[in-house]
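Take a look at the structure below.
Note that one protein chain is taken out, while the other chains of the complex remain in position.
To keep things simple, chains are lettered A, B and C as they appear, and every chain counts its residues starting from 1.
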Amino acid sequence: MSAYQPLPKDKFAFGLWCVMNIGRDPFGDATRRAVSGVRAIRGLAERGVWGFEFHDNDLVPIGATAAQVRKVMQEVRRAMKQTGICCATGTTNLFYHPVFKDGAFTSNDPHVRAYAVQKVMRTMDMAAELGAQTFVFWGGREGAEVDLSKDPVEALKRFREAFNFLGHYARRNRYRMMLSIEPKPNEPRGDTFFPAVGNALAFIETLDPPVAKRTGVNPEVAHIKMAGLNPLHEYGQALEAGKLVELHLNDQKPLRYDQDLAFGSVSLKEAFFLVKLLTDYRFKDMEGVWSFVERNMRLYKMLEERVAVVNADRQLKQMLAEVCDGDASLDGVYAKYSPAAVKRMRSLRLDPNKLANARRLPYESLDQRLNELLLGIG
Amino acid sequence: MSAYQPLPKDKFAFGLWCVMNIGRDPFGDATRRAVSGVRAIRGLAERGVWGFEFHDNDLVPIGATAAQVRKVMQEVRRAMKQTGICCATGTTNLFYHPVFKDGAFTSNDPHVRAYAVQKVMRTMDMAAELGAQTFVFWGGREGAEVDLSKDPVEALKRFREAFNFLGHYARRNRYRMMLSIEPKPNEPRGDTFFPAVGNALAFIETLDPPVAKRTGVNPEVAHIKMAGLNPLHEYGQALEAGKLVELHLNDQKPLRYDQDLAFGSVSLKEAFFLVKLLTDYRFKDMEGVWSFVERNMRLYKMLEERVAVVNADRQLKQMLAEVCDGDASLDGVYAKYSPAAVKRMRSLRLDPNKLANARRLPYESLDQRLNELLLGIG
Amino acid sequence: MSAYQPLPKDKFAFGLWCVMNIGRDPFGDATRRAVSGVRAIRGLAERGVWGFEFHDNDLVPIGATAAQVRKVMQEVRRAMKQTGICCATGTTNLFYHPVFKDGAFTSNDPHVRAYAVQKVMRTMDMAAELGAQTFVFWGGREGAEVDLSKDPVEALKRFREAFNFLGHYARRNRYRMMLSIEPKPNEPRGDTFFPAVGNALAFIETLDPPVAKRTGVNPEVAHIKMAGLNPLHEYGQALEAGKLVELHLNDQKPLRYDQDLAFGSVSLKEAFFLVKLLTDYRFKDMEGVWSFVERNMRLYKMLEERVAVVNADRQLKQMLAEVCDGDASLDGVYAKYSPAAVKRMRSLRLDPNKLANARRLPYESLDQRLNELLLGIG
Partner (left out) sequence: MSAYQPLPKDKFAFGLWCVMNIGRDPFGDATRRAVSGVRAIRGLAERGVWGFEFHDNDLVPIGATAAQVRKVMQEVRRAMKQTGICCATGTTNLFYHPVFKDGAFTSNDPHVRAYAVQKVMRTMDMAAELGAQTFVFWGGREGAEVDLSKDPVEALKRFREAFNFLGHYARRNRYRMMLSIEPKPNEPRGDTFFPAVGNALAFIETLDPPVAKRTGVNPEVAHIKMAGLNPLHEYGQALEAGKLVELHLNDQKPLRYDQDLAFGSVSLKEAFFLVKLLTDYRFKDMEGVWSFVERNMRLYKMLEERVAVVNADRQLKQMLAEVCDGDASLDGVYAKYSPAAVKRMRSLRLDPNKLANARRLPYESLDQRLNELLLGIG
């Protein structure tokens, strides 16, 4: 049982907001009491959590004076020192105050845009002081319901201008944290920019190169499922691009309001495949990338063990060999373009009718075997 | 009325497959007769269409001999010469034959991958001979239902290897067409790679630079709506990135099977905003980019006229000014990073409580006015 | 222009909660000030609205004493008398207080269930005093996220027990209002019971007959679209069953969080078809059924006018005749079962191959003509 205890090397981190959330929703009043940010940090540390994530306003109220900020930061640093918990991630609340009701970096009001950039600068200073490894941008209100009100081309240009400035600010101040964009398709806006992982990855490539280089994405399972996409594929593309900075592991039913349920609540299988992706790739080419789950460290560990079982299963290995193993003679036949390769490609005699049946695709058996291993049978 | 006649400068193009489709679906038999590709080309030309798009197998059957291909190509060139229709786009059918049942470039079988690359090389030769401006890649079966059967990281590497090779092939042969990836979230596979515009844009940036440079995307309205995303935002991001090569204008209900209904069938408002985006940007920075609608040139022209009405409406202009106009004193305040800009940013006195109410956001009136203009009232 | 002014006979009614909503969402603070219920009633009356709808707690706080209730009721009756506005609908807030966090009538706690029934009894008394025509039940928290926690069969039995009791309560007290269930698929619960119109209609048939007789449904456009269904079909079935008690006309993007946008914001076409359904049927078999829009009386009136245009258009009439007109000789051929009818049915010579092409189905032209009339062209 203790095999499932979280260890520091697992690098599980939690947002303070998960603990501080008072359980209010658009149709109902608070169901829990508020706790302070510092208390939340200590509470996480007591449960063996490695790191915490914070919004500026989880720690200090909006409009706090420099002195107020200094005082809170001292308390936070003391709590960190006493408990050993680290600061994993900082991020700016650019969505709660009504000033952001029509967006922050993409607001139509240039004062609001400037105010948002100012607010991020200050949060970056705090994150750097706490040694955060990552600094996240979630554009919660960067979007529209009335399409006539916001030109999407102009909006991206505005977002880029702000992001570039802040990327240079981090660089010039020698803040070492990675920057990261968190995609989400909608809610609280009708449509938000960067609805899916790809939109954020593509946007990053258009930033100033030194900023782009230190910017990645931190996809959240529930956000991907709100867009009806396959988390395995979305995480896979980010990972393959070398841009997976951080993970938010939770769950929800696809294509509904933001439910933020615990990891594996809805789909054990999807949860399993994410853990498998991270396990299979972490030790190959992902050195230095770390992961965290928001609520369910225990399930993560259980699935990690199950990944090992699946990866070692002889029946599956045999079926996968049948499905996946190639003909070595074709390895790299078009990996590098050259006249010789073209000639070779032209000369290959490949009969589609034969190829169509050249290999069994026992996908039903593959999936049934996986189900059995997930159920702990056989 | 004749104001809505399509003109050559509109560059409306249609896929031969739209005309050749025999109206079969998974639950029902053919409801129309087949016509040949050459006949389809002549039929389009008779209706004043500017260009046609083809799959290799719209013109020649799979496994056709070189002589057969030559004969058909002569007929096609004759039809083009006689009618003046041009070839807008070529693309390879990598989904119909059972050989592709588990994918083409991402198949687990290296023979199938090699066969797919061979097939594209031949289609590129045809497209170049017909003067196609664009060459499209739609990975209809590049995906999975059983996630265990295909590693998404490996799959992207396979897709890239094939794409790079073909990009170099086009380059070395001095084929001048742009390459383009067509995103789609699912169907006929459970999940397909490149589900949304962003995934394709992000992938393009990882290609060999000379290949990346000539590669863009050709989003289809219905595919975007199958993913539940906002077409205006998806097209907007592609356009802003300078990667919008071509458009497929059709329609469908969001988050359902591929319905391929005529443009504007489901949402007049979405159709309006796409035409507005293209109209507003075509004459600014999109020179050389061309557009086409798959079925409804007439509606496109009507909406184009309505865009002009909306853009000229005084009431809307006034409301938009209120919503969008900035304070010139803040222009570019953080456009370029410098110590002075940082100092300026720090010194700006911005009060969120005042800013929150600094400008009315008459979005309800804006939308109501738009509705009225769309209805032709007032 | 004044053709679009709302008239008393339009019977437009608004929920007080629409006016009293302070614009808070799960990610952001209030953007508007609260107003009192009585003030909201007066505000609606000033705008020419015919009736208002209320929750008990829009007028009196939870736990109000009998004296407090009496005082507020006097103020409300005075406002009604002075302005002429009527009370269209009453309903009980069974979702805001944390006591309802796991449901009201379907809560696992019998005390909570009893408390909910008590609360409805009191609200019914208020609604009857104000002359409400309808009394609505929206089971906002009757559902689950963790399926193990609530047996759906047991839950329906609990809901029925409560509903029957309250139906008898209204009857014995000679309260004349219709009872009505408002379906919604999810939010604020992961899944709510009565997700679609059909689920509510089917449930009503299982109530005690005298209760069932006076119970119908009040579908909301946005709730239907949250379930991805076609509002025209959902309203159509309720209307055909004689169970359409009331309508909530608003809008939103399908399959997303509850957006509650103004009627016609997202889909003009869907809005048009709803107005058409109500217009076409109101004067046939719907006497006594009344409708209201939540925000956009003006758009409703515009679409009403457009329905008249569409219904009178000669081109459309001709196409519809082609599509819909029958062969009178077959009228009622199987309307009544009898041996003679069976014999007649057996003897009919019907050739599917001929029938398949017996009539043109010019659906593309039909839709294009509709689009043109909606755009106000031709």
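FYI, a contact is a pair of C-beta atoms (placed from the backbone, for glycine too) under 8 Å apart; a residue touches a chain by one contact, two chains touch by 3 or more.
Note that the structure is predicted; figures quoted are calculated from it, not measured.
**Student:** Touch as defined at the start, partner being the missing chain; which of C:P26, C:G43 or C:G198 qualifies?
**Tutor:** C:G198
**Student:** Against the chain that's been left off, what residues of subunit A make contact? List them.
**Tutor:** Residue positions of subunit A that touch the missing chain: 1, 31, 228, 253-256, 262, 264-269, 295-296, 298-299, 302, 306, 356, 364, 367-368, 371-372, 374-378.
**Student:** Extract the touching residues of subunit C with respect to the undisplayed chain.
**Tutor:** Counting over the whole complex, subunit C touches the hidden chain at residues 62-63, 97-99, 101-102, 108-115, 117-118, 121, 145-149, 151-153, 155-157, 161-162, 164-165, 168-169, 172, 185, 191, 193-203, 205-206, 227-230, 232-233, 236-237, 239-241, 255, 269, 273, 277, 280-281, 310, 316, 320, 323-324, 326-327, 330-331, 333-335, 337, 339, 341-342, 345-346, 348, 350, 352-353, 355-359, 361, 363, 366-367, 370.
**Student:** For subunit B, which residues lie in contact with the unshown chain of the complex?
**Tutor:** 24-31, 95-98, 100-101, 140-141, 145-146, 186-188, 190-191, 253, 255-259, 261, 265
We take it that only the chains that are shown with their structure count from here on.
**Student:** So, what's the distance in Å between the C-alpha centres of subunit B and subunit A?
**Tutor:** 28
**Student:** If you average the CA atoms of subunit A and of subunit C, how far apart do the two points sit, in angstrom?
**Tutor:** The computed centroid separation for subunit A versus subunit C comes out at 40 Å.
**Student:** By the touch rule stated above, which residues of subunit A touch at least two different other chains?
**Tutor:** 97-98, 101, 145-146, 191, 255
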